[in-house]
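A single protein chain has been omitted from the complex, and every remaining protein chain is retained in its original position.
Letters A, B, C, D and E name the chains as they come in the text, with residue numbers starting at 1 for each one.
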Amino acid sequence: MSDTKKFLYVNRKAPYGTIYALESLEVVLIGAAFEQDVALAFLDDGVFQLTKGQDTAGIGVKNFSPTFRALGDYDVNKLYVERESLEERGLTEDDLQEIMYEDEDDDWAEKPSIRIVSRAEMAEIMAEQDVILSF
Amino acid sequence: MSDTKKFLYVNRKAPYGTIYALESLEVVLIGAAFEQDVALAFLDDGVFQLTKGQDTAGIGVKNFSPTFRALGDYDVNKLYVERESLEERGLTEDDLQEIMYEDEDDDWAEKPSIRIVSRAEMAEIMAEQDVILSF
Amino acid sequence: MKIGVVISEGPYTHQAADTAYHFVKAALAKGHEVPRVFFYHDGVNVATRLSVPPQDERNIQKNWTELAKEHGIDMVVCIAAAQRRGLLDENEAERQGKDANNIAEGFRISGLGQLIEMGIQTDRLVMFGD
Amino acid sequence: MKIGVVISEGPYTHQAADTAYHFVKAALAKGHEVPRVFFYHDGVNVATRLSVPPQDERNIQKNWTELAKEHGIDMVVCIAAAQRRGLLDENEAERQGKDANNIAEGFRISGLGQLIEMGIQTDRLVMFGD
Amino acid sequence: MSTLHTVNKSPFETQTLLSCLNHCREGDAVLLIEDGIYGGIEGSALSEIVKESAAGVSLYVLNEDVKARGIDPGRLLGEVSGVDYEGFVDLVTQHDRTQSWL
Partner (left out) sequence: MSTLHTVNKSPFETQTLLSCLNHCREGDAVLLIEDGIYGGIEGSALSEIVKESAAGVSLYVLNEDVKARGIDPGRLLGEVSGVDYEGFVDLVTQHDRTQSWL
């Protein structure tokens, strides 16, 4: 086995009602330093973490959604979002914030980090991992 | 308003996976000393709290189900259990432990504390309360 | 009106203690009384003075301590729930033979009877939890 | 095999810390290695030495402290999660200007890197939570 | 005599909202707070059943929680009214009791 493992962070919970989304992101940021093959999965209520226009001033809780846009700088650029989970919640890709990264293998072209996948594709992605962390 | 209020303890969670069922019972026991009009409601997964034959030795957690049988001694004898909640879970009244109390107004006759009610009746019971505590 | 409040989940992990805080502030602003807030289940963890949230986050314990001081709210931490979870005041620590205590200013440890009493003496009771 | 374990809910409130305990004991009994248990989210609350569970209940912290001592398990409490929730060791208390600490024997406070490292160095990782 | 019910869970995750609505009586109010506000979204897989189950009941969402989660109020069911924390307090005092569906 090589030194690089495939890590998947599975996000199934909505933001702010509980802390799991925020503390998941904290692991992702620290984990980025370990140079593993990292991907994030958003399914079920986890897709709500990525909505644009979050404004938490009224509830007095820190808005961590801008941090997702910084993930590209940490070489974290595979954010898989499940289409069926969006649809069941009345959301489309347009409701999610734009998250971009610069592809060093393609002359630093700007590319979207969010990849909408079907439930079947999500199951395949999960089945390819070495380590799955659930939040 | 009289000094006596109607208190309802609403139990909607299964036992052992979380502590809510046990800590609900602790409130009921303490609350009994206050001579209020007390009733317990079991609906949704709360009906699992009353199954007979619980044996927690294997999970190393205290089995608190016998405590329900002591409630009669504390003058707590209205345990409303929702029929639809039982049915959805494949349970019948026979799966619940027998919980009795002695009716002081009827020559101390032994009577069952568990009263199976319909969802509509449960809604009525809830609507009659002064104070509702949820667990 | 007199409104009693129960908080039954821990700080930061669940939004309950935050929502309750904004609710109580609004109730007080509208002229209602909030004589007591009762902390049960993991809610007892709100009362630790040892928490050190990041500087850009709210300090839930401090917010409650200040609000209670300003408005004379009786903040009661359930003793049974607190013992299980390691929340002790000086007396309890001594009684239990523990070498430290962690309850913040403004919170007092007492029994579940205080919850029932609050239910009897207030006009409304609102619970915040999971 | 090397099995890493994560506990992400607090003691008594959720069964996670109990299930993990029985799982780890069984893994060790079958000859596997459990080099590290990582406590995250409310799981950090398992590490308080101030808890006083009723005498007829299990003592979750003591169970873990003893199991770890007997089998050389490295029990790591996430520092960021611990700070939010008021779990401090002596060093952290001093650094943060707090007048008390509450970490039990056998637990050490460290960073999230220890979780990733555990994921890299073990053959399997099992999480217990809510 | 009526009840204010509060629901703080997403109906896509738990059964709490539907259980609450199935125990409401005509004239009751249901206030969606915290992650509960997702129950007010129009065009979801649950919108129709929420609307049906809420017949005769007044549905509210806590504005601050809606805003925090980036849900445009225009995306909510027409049946839903928004309140702020002071409106939450008014709902508590206007009804005879509060039942928190935890």
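We take it that a residue touches a chain if its C-beta (ideal position, glycine included) is under 8 Å from a C-beta of that chain, and two chains touch if they have at least 3 such contacts.
If you're wondering where the values come from, they're calculated on a predicted model, not measured in any experiment.
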Touching the absent chain when the full complex is considered, from A:Q36, A:N63, A:Q97 or A:Q129: A:Q129
Touch with the omitted chain, as defined above, among D:D42, D:E117 or D:D130: D:D130
Touch residues of chain A, complete complex, unshown partner: 10, 12, 20, 43-44, 119, 122-124, 126-127, 129-132, 134-135
Residues from chain E at the interface with the omitted partner, ascending: 12-15
Contact footprint on chain B, counting only the chain that is left out: 13-18, 44-45, 48, 51-59, 61, 63, 65, 87-90, 95
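Throughout what follows, only the chains that are shown with their structure count from here on.
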Any chain in contact with chain A as well as chain E: C
Chain whose averaged C-alpha position falls nearest the assembly-wide average: C
Centroid comparison with chain B (C-alpha atoms), farthest chain: A
Maximum inter-chain contact count - chain pair: C-D
CA centroid of chain D to CA centroid of chain E, Å: 38
Multi-chain contact sites of chain A, meaning residues that touch two or more partners: 16-19, 59, 61
Interface hub residues of chain E, defined as touching at least two other chains: 8, 34-35, 64-65, 84, 97-98, 100, 102
All touching chain pairs, where touch follows the definition stated at the start: A-C, A-D, A-E, B-C, B-D, B-E, C-D, C-E
